[in-house]
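Our next item is chain A:
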Amino acid sequence: MTQLTNMTSPSRRGVLKGATAIGAAALVTPWGTPLRAQPVSGGTLRVGMAHGSTTDALDPGSWEADFMIFQAHTRNNYLTEIAADGSLVPELAESWEASADAATWTFTLRSGVEFHSGHILTADDVIASINHHRGEDSTSAAAPIVADITDMTADGMNVVFTLSAGNADFPFVLSDYHLPILPAQADGTIDPNTQDGCGPFRIAEIEFGVGARYERHEGYWKEGLPYFDAIEQVVIFDDAARQNALISGDVDYIDTADLNTVHLLERAPGIEILSVTGTQHYGLPMDTRAAPFDDVNVRMALKFGINRQQLVDTILNGYGSLGNDHPIGPGQRYFNTELEQREYDPDRVQFHLREAGMESLDVDIHLADAAFAGALDAGVLFAESASAGGINLNVVREPNDGYWSNVWMQKPFAGTYWGGRPTEDWMFATAYAEGVPWNETYWSNDRFNELLVSARAELDEDLRREQYFEMQQIVSDEGGIIIPMFAAYVGAYSDRLAHPEQIASNWRNDGHRIGERWWFAS
Partner candidate 1 sequence: MGFLTGLLWLAAAIIAAMAAGWLFRTAAVAVTPRGVSKELKTAPLTASFGMLMIIIYILVAFLAPVIAPFSETEVVGPEFMFPGDDPAFVLGTDNLGRDMLSRMIYAARNTVGIAFVTTALAFIIGSVLGLLAAIVGGWLDQLLSRTVDVLMAIPALIFALLLLTIVGTSIINMILVIAVIDSTRVFRLARAVAMNIVVMDYVEAAKLRGEGLWRLITREILPNAMAPLVAEFGLRFCFVFLTISALSFLGLGIQPPTADWGAMVKDTATMITFGNVTPLLPAAAIALLTVSVNFVVDWQLHRASGLKE
Partner candidate 2 sequence: MSDKEVLLTIRDLRIEGRADEEWLEIVKGVDLTLHKGEVLGLIGESGAGKSTIGLAAMGFARDGCRISGGTIDFDGIDLRSASEAKRRGLRGKRIAYVAQSAAASFNPAHKLIDQYSEAPVQHGVMSRGEANNDAVELYGKMQLPNPDEIGFRYPHQVSGGQLQRAMTAMAMACRPDLIIFDEPTTALDVTTQIEVLSAIRDIVEQFDTAAIYITHDLAVVAQMADKIKVLLKGEEVEEADTRTMLNAPTQDYTKSLWAVRSHARPEQPPIEAGTTPVVSVKGVTAGYGTLDVLKNINFDIHARRTVAVVGESGSGKSTTARVITGLLPPREGEIQFNGQTLPADYRNRTKDQLRQAQMIYQMADTALNPKQKLRELIGRPAQMYLGLNGKALEERVRNLLDLIELEPDDYIDRLPSELSGGQKQRIGIARALAAEPQFIICDEVTSALDQLVAEGILKLLDKLQAEFDLAYMFITHDLATVKSIADEVVVMKEGVVVEQGPKSEMFQPPHDPYTELLLSSVPEMDPDWLDKLLEERAAGGAGAAVEGAGN
């Protein structure tokens, strides 16, 4: 139910020149930012997680819930890593190089990286790991994002990727959590159920839907890391139970705090709240093929009928920011700063309804809390605010179970959430381009599609910005989705824990890497 990938603002620097990025980042520490205090080693970190299911599996292609994604980053390394500041930094790949058309990429692997099993990293491991997701019969959730790779060849410690078309953002793709590097077997494939990995911790024990225990990988290649001796990860679905576990000291860290009570949790002694805002956004997609949503004026009426500030205050309890009906977050490279923030305006609602030739509008919106936390409440508030403009919005409660197969993209007006994508292109190409599988509004705009292709290959920074600005404008004004808010990741932890000054915002849990980034204060 979560997104394929979630990353933020791979900042400023040109991605093409990945090698330079290392140089800059290496001045501080290669994988983090300046530290608040001198880290101390030792201790067992106990983490309580809100998601995780007994149907989880070790196969990286099936990873979906936070429990497994956290496991992924704790046990594994990737070719590239998104640092806490949002920049792309090398991990198992020391450096990378692209051809001029950005269609051929050469990654140079770090040598001497040791797996938990003692196996040493080779280019074959990388090829086998990526191949696991490719091919006709791939069942991997990551199949679409590696579909562009037409060929991979090993050359010593270099791996050469050939793409079907140029993609300037390809190194970002390789940081996707589905793509950990696992040891190749003799036949050139990986064992998808292996517990081996080359990350900071080895799995000591794992029971899906319940918990896992990890022990420090003594041969980890990152100097001095990790700080913890061991990590215990427990699934605690229930909001109250999770918070109680933290308050009573049964766990040191919880990945999700209940927004209804976070203000109370905050007052508990020894508890700190962790909140980061990135690209995670909540939306209400409309099927632009279906009446009445095929009329752009109806869509605009609905967009003006929602009280965004109220939603952020109430549904997010203030932990988030206003959305402007497009999926690009304020922290991203090409965020359109010139686009006026859309406000709640009943007069405009009426205006657009009249334009659409209507006196009033009766529509159903199909929601479940599976769409996003508080979706039903959001629907209720939306209905309240929209009624002032003459829209009778009827909130239909759908079961959580089966929401994504039965309601989402099936009902003409529903709810959705996106963890977002690290690049504008990736986000737009995933859900806004004509005919792509996850175009949840069945929206098609010629100008937008044109811009998408040209911006992807555009190397001129200013031109590219201009094009992305225009695309955001188009989505916001003509697109089929209402995006009222960007939601923060809100967790909480015991003040015995210490962490670097900067916390990654691409994912929960410090980019799911608190295992190697955090430590106990004493």
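Please note the rule applied: contacts are C-beta pairs under 8 Å (C-beta built on N, C-alpha and C of every residue); 3 or more make two chains touch, one makes a residue touch a chain; residues count from 1.
How were these candidates chosen? In short, all candidates are chains of the complex that A comes from, given by their letters.
Predicted, not measured: the structure shown is a model, and the values here were computed from it.
A.B. asks: All of 1 or 2 belong to the same complex as chain A; which of them touches it?
C.D. replies: 1
A.B. asks: For chain A, which residues count as touching candidate 1 in their complex?
C.D. replies: Contacts found on chain A: 239-240, 243-244, 258, 260-261, 263-265, 310, 313-314, 368-370, 376-377, 379-381, 383-384, 395-402.
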